[in-house]
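As you look at this complex, bear in mind that one protein chain is not there, while each of the others sits in place.
Chain nomenclature is as follows: A and B, assigned in order of appearance, with residue numbering initiated at 1 for each chain independently.
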Amino acid sequence: MSPVLEISDLSVVYRTESGDVRAVQRVDLSLEPGEVVGLAGESGSGKSTLAYGACRLLRPPALVTSGSVRYQGHRSAGPVDIMRMNAHDLHKLRWRDISIVFQSAMNALNPVLRVRDQLLDVIHAHLRLSREEAAEKAATLLDLVGIPRSRLRSYPHELSGGMRQRVMIAMALAADPEIVIMDEPTTALDVVVQRDILAQIVELKQTLGFAILFITHDLSLLLELADRIAIMYAGQLLEVGAAEEIKREPAHPYTRGLLNSFPSLRGPRRELTGIPGSPPDLRYPPPGCPFVPRCGFAIPACTEVDMTLARVPGQPDARHVTACPIVSLSSTEEVAS
Amino acid sequence: MSEDLRSAAADRGPLAMEATGLGKDFKLGRGAILHAVRDVSLGLYRGAVVALVGESGSGKSTVARLLAGQERPTTGTITLDGTPIDVRSNRAFRQYKGSVQLVFQDPFASLNPVHTVGHHLARAVRLHQGRGVHVREQVIGLLEQVRLTPAAQFLPKYPHELSGGQRQRVSFARALAAQPAVLLADEPVSMLDVSIRLEMLNLLDDLCKRLALALLYITHDIASARYFADEVLVMYAGQIVERGPAEEITQQPAHPYTQLLVASAPDPDNLGSTLRAGSGAARPGAGGPAAEGCPFSTRCPLADDKCRVDNPALQQLTPMRAAACWRLSIAAPALAGDSV
Partner (left out) sequence: MSAVLNVWRRLPPKAKVGTVLLGLFVLAAIIGPEVAPYDPSFQNPSPSLSMQAPSAAHLLGTTQSGQDVLSQLLVGIRLTLELALYVGVIAGFLSVVVGVTAAFLGGVWDEFLSLMTNVVLVIPQLPLLILLFGFLPQKGQLPTIVVLSATSWPWGARVIRAQSLTIRNRDFIAASRESGEKTWRIIASEMIPNEVSLIAANFVNTVLYAIGASVALAFIGLADLNSWSLGTMLYWAQSQQALQLGAWWWFLPPGIAVAIIGTSLVLLNTGIDELGNPRLRVSRTARRIEGHRVWGTDPTPVLAELAATRGRVGAFLHSFSRNSLLDETPAGGELR
């Protein structure tokens, strides 16, 4: 089965007065139909830039400097390259094929419009329905996400945080898309509400069959939710693999560091340290692996590696790849830092 | 607080602050009253971390504001080193600030964008340590305490030039300038990336032990509370529903709400357990807290008629644990059997 979205060699820069900020560098990532791919990284790692850039939603001074993004939906005739599309076709692509659930619902929802009007707005922008059909569709969408129909008449500030996020999800599903990009949808929410929303998302995915690109800085969510996970740092992918594999046998030291950052509720109470230091300045990206200054295992070869993702040796799944040169050394060797 | 119930934090140091029977009501329009906080009692001990865990709307931030002196309680008392606090006048409030400091949640909003880091800290030092003190030295000392080094480089920086984690450290430093006895941290790491939360919590823990601070850690993440708190108090709809040592509460939660919180926390060791199997024990919060009886009765799978009519009080289970529930014999049979 061919991937529904295939990002190849994508690079995005921000042209600022003080130079080009290389926000995304030569990223390859693909998404199969119905799959959940998680994109994990710290703030400033470029994960949002990657997702929005792939849809050409970034504003100036952003510029895509290389790469292609092939989209093949079951409704479209053949594959299309989003990077070569004109504005008209992009508009048709947006929401009907690819939609987005934005991060902060309170900022993304219009505070002076009722929920019903915002849903109708989305429906009319992308679908040809009569007034009655559109009204019924809006009500059905709320049913889909578990919000009582009476809330159609509410304003965003009258809803709780969890409900607002559900409205955002309902809006994203209005045109029955193939791919839903979720940009930190649960970050501002409590643990309990977060869990409900995630369960809802899983249920919807199973019913409607869309693929999800889930962006977050919270790797623990992805370990439970995603089929595959891509770890991003300083604009580059460091590791990609199935969620179970990443959890069991993380290949890249950064991934291992991230996994060690979560205080867990079960199991013994361990001493955790997190990852000291901070990401590099993206105007002057360092040569080789960007994680070197914070990596406890770096060797001189790390500054010369070309960052292509290579298969992790000794792993059954050929799709578990990483850019770290150290893993190609035998695992029994001690690496002096 | 019941005479027999001991706090898990009491072993760490002397009692710095105690709240007894705190209550706060807010008047909404048309005669309605919001009971934001109801009958909350807790003790903060030097060198110990007490965690207050609850979802948004549980009243935990209101408790923080009451303890910080920003609001006056409707009922109950707060004592600092044994004497009841007085924050009625502006001057009394400022003096109180020399002992009790509150750190805010949002690192992006709690620093003034037009002032440098050096200015923020210098003001704090001058306010609390008076004149005649070498301000620059003190400021550098504070920055080093929160591990923002090299300190001199950070002095001329503006908030927008710092990352979220760095800004939060500056906020901590500002609170420490007052050399307080009590530090109230209202969700100090919720708005930071998970990969740096641990560093910040380790820093808070270190400061707490080194400076013998009495730390109140308010959060909605019970896993982080387990990680570094001594005692955990779980709040729901303005009331404390369970309290006890952090390890015991999180490993063997007694109250159904605590059990929900523990079940909802992501569990990297048990992939997809709750998510894929369907939601956990309690129903999502479709109904708000109940107005009568136990507030959790609208969501509790064990609720019966008594729960809907009578609001249970905290019932002691072990010398250091208590929970407020009528159905403990079902929710936590092992503990309920030992109860007094």
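The rule is simple: contacts are C-beta pairs under 8 Å (C-beta built on N, C-alpha and C of every residue); 3 or more make two chains touch, one makes a residue touch a chain.
No experiment lies behind these values; they were computed from the predicted model shown.
Student: Shown chains touched by the missing chain?
Tutor: A, B
Student: Could you tell which one of A:Leu5, A:Ala62 or A:Ile212 touches the chain left off the display?
Tutor: A:Ala62
Student: Could you tell me which of B:Leu34, B:Ala109 or B:Ala313 touches the chain that is not displayed?
Tutor: B:Ala109
Student: Among B:Met17, B:Ala68, B:Val146 or B:Val189, which one is in touch with the chain left out?
Tutor: Residue touching the chain left out of view: B:Ala68.
Student: In the full complex, which residues of subunit B touch the absent chain?
Tutor: Residues in contact with the chain left out: 68, 70, 90, 94, 97-98, 101-102, 104-106, 109-115, 123-124, 127-128, 171, 174-175, 177-178.
Student: Just the residue numbers, please: which parts of subunit A touch the chain that's not shown?
Tutor: Where subunit A meets the chain not shown: residues 11-12, 15, 20, 52-53, 56-66, 83-85, 87, 90.
By definition in this document, only the chains that are shown with their structure count from here on.
Student: Taking the mean of the CA coordinates per chain, how far is subunit A from subunit B in Å?
Tutor: 32
Student: For the complex, which residues does subunit B have touching subunit A?
Tutor: Where subunit B meets subunit A, its residues are 55-56, 163-165, 193-199, 201-202, 220-224, 226-228, 247, 250, 260-262, 264-276, 278-280, 284-285.
Student: Give every residue of subunit A touching subunit B within the complex, in rising order.
Tutor: 42-44, 146, 160-162, 190-196, 198-199, 202, 217-221, 223-225, 243-244, 247, 257-259, 261-267, 269, 272-276, 278
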